[in-house]
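Sharing a structure with you now.
Left out: one protein chain. Kept in place: all the others.
Chain lettering (A and B) follows the sequence in which the chains are written, and residue indices restart at 1 in each chain.
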Amino acid sequence: MVSSGNNAGLSAHNSQLMAARVRSAVWFLIPLALLVVIWAGVVSLFEVNPRIFPSVTSVWQAGLESVFDGTLVRHIGASLWRIAVGTTIGLAIGIPLGIAMGVVPAVASFFSPLVRFFSVLAGIAWIPIATLWFGYGFGAITFVIFNAVFFVVAYNALLGVSSIPMQVRNAAASLGAGRMAMIFEVLLPGALPNIVTGIRTGMGFAWRGLIAAEMIATDLGLGYMLFTARDFYKTEVIVLGMVVIGLLWLALDRLLLAPLERVTTERWGMVRS
Amino acid sequence: MKSLTLNQLSKTYFDPYKGTQVTALEDVTLSIAPGEFVSVVGPSGCGKTTLLNVIAGFLPESGGSVRVDRRPISGPGPDRGVVFQSFALFPWKTVLDNVGFGPKMRGVGREARDAIAMEYLQLAGLAHAADRYPAELSGGMQQRVGVVRALANEPDVLLMDEPFASVDAQTRLTLQEELIRIWLDRQTTVLFITHDVPEAVFLANRVVVLSKGRVMDEIAVDLQHPRKWDDLIENDSFKSLSARVLQRVRAA
Partner (left out) sequence: MAWVRLHQRWPNLAASLPFVPLVFSWWLTAWLEVFPRAFFPGPGDVVLSMISLIYKGILPEYLLDSVTRLVVGASTGVAIAIPLGVLIGMSRRANTVLWPPLLFFQAVGDIAWLPILLIWFGFGLTTMTFVIVYTVLFPVVLNTVLGIRSINPDLLRAARSLGASQARMIWEVVLPGALPNIMTGLRNGLGYGWRALIAAEIIVGTSGIGFLMFDARRAGSVVEIMLGMIVLGLLWYVVDAWILAPIERATGERWGMVTR
């Protein structure tokens, strides 16, 4: 039973929350804006050679140009597309496989060192072999991304499932849970915090792997944009690229991955391992 | 030992959730004589923890003054020792090093401060635990360490913030009797915060009832020392005092 008084209180609370969020966003941006100001100041004051470090305006202009002639969009698109494909495949295979390995404790402890070994190796170290197997381009890069996500997520899923207390699983069994129910009602939710942490970590490796791979293995994408600009000392393109990479990852991590992680662990009041 | 004097002490702060100023303490005037043991009781939210935090120097006062002997306080310091509800022992230090922490901060050398620490540990009957880590001790033992750690620094005043609330009921009774024993031995000036009325009466010379940040009443406790639970639990004086205090607290 919700009285109108409570409703008023709730919407007041919500608008307070909104205001607080806006405030914290502003407080987040101010130091960065300050940094930009310092940047502009230093470059003009010391008359820094544009081949060493670009001015704010040149980066801004380079940005506008590349947006309008479509190159930036193409590069971003290529990079994001590779991430999306690699991540999706990595999750689609990694999560079920990790869970399957984690279900039986003996199996889990058998595979654990193996998967851990590969998750430790995941990502960048595979670039040379990936380019050999798949040639330069989409295949190799997406493989590196897939690889980074797959092993880390599988390992974390394995850990997550095997750390669900046996009592909880037994309770579910004695309440009549069948195989499917056990997976979707017990194992998956129970392992979810670990899985989400794995996703976040794996994507971190994947993102880095992406940029590195794009520097040497292709002719389209953010990494490529960065690396070729070096040949022409086009520092404004480089810095533009760095800023774009930073913003993209910030957006991805802060707006998607971190809240996801927070929600799954807080929601269920579990202590994160 | 020194006296503790509160004069028209007040404390207000801004509550971000309510968006208003909240008065935690108002016009608190209290004089504690050297060597006196005073308990402060009150319902939840009456401000007793805030009171202790202000006296300890963890929070600044909004008005009025806190003086140890004549001197007004400024910030936390070794003159006012604190015993915390959460024990607050340093988990990475042995019991001996925990107790020796205060002397260490004063620049006392290793041998001397170990000796001081051992002396106080013996006082609490914990000499055998000197080389253990806090995590290895029970709650009751940890709090005994907490008490002697504060005492080993020879403070002018001892402030105790619901120190036995996190300990099981049986151990609590034992600790209370031990606290009295130590107090009689050291003649410490003590301010003891609690929500447990019988505990407040058992320990103190005087019980102060706090409510909504104000002092409601002060009740003298003239029971004989040394006090033991076995004796007092059926004692008429004790029972009527406890009842009176409880009535005061509930009426507040």
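Throughout what follows, a residue touches a chain if its C-beta (ideal position, glycine included) is under 8 Å from a C-beta of that chain, and two chains touch if they have at least 3 such contacts.
Owing to the predicted nature of the structure, the values given are computational and were not obtained by experimental measurement.
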item	value
Visible contact partners (per top-of-document touch definition) of the missing chain	A, B
Of B:Thr50, B:Asn153, B:Ser211 or B:Ser242, the one touching the omitted chain in the full complex	B:Asn153
Chain not shown: contacting residue from A:Gly63, A:Gly98 or A:Gly123	A:Gly123
Hidden partner chain, touching residue among A:Glu65, A:Glu185 or A:Asp253	A:Asp253
Chain not shown, touching residues in chain A	27-32, 34-35, 51-53, 105-106, 109-114, 116-118, 120-121, 123-129, 131-133, 204-205, 207-208, 211-212, 215-216, 223, 226-227, 229-230, 233, 235, 238-239, 241-243, 245-250, 253-254, 271-273
Contacts of chain B with the absent chain, listed as residue ranges	56-58, 75-78, 80-82, 84-93, 101-102, 105-106, 133-136, 149-150, 153
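Note that in this section only the chains that are shown with their structure count from here on.
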item	value
Whole-Å separation of chain centres (CA-atom averages), chain A against chain B	50
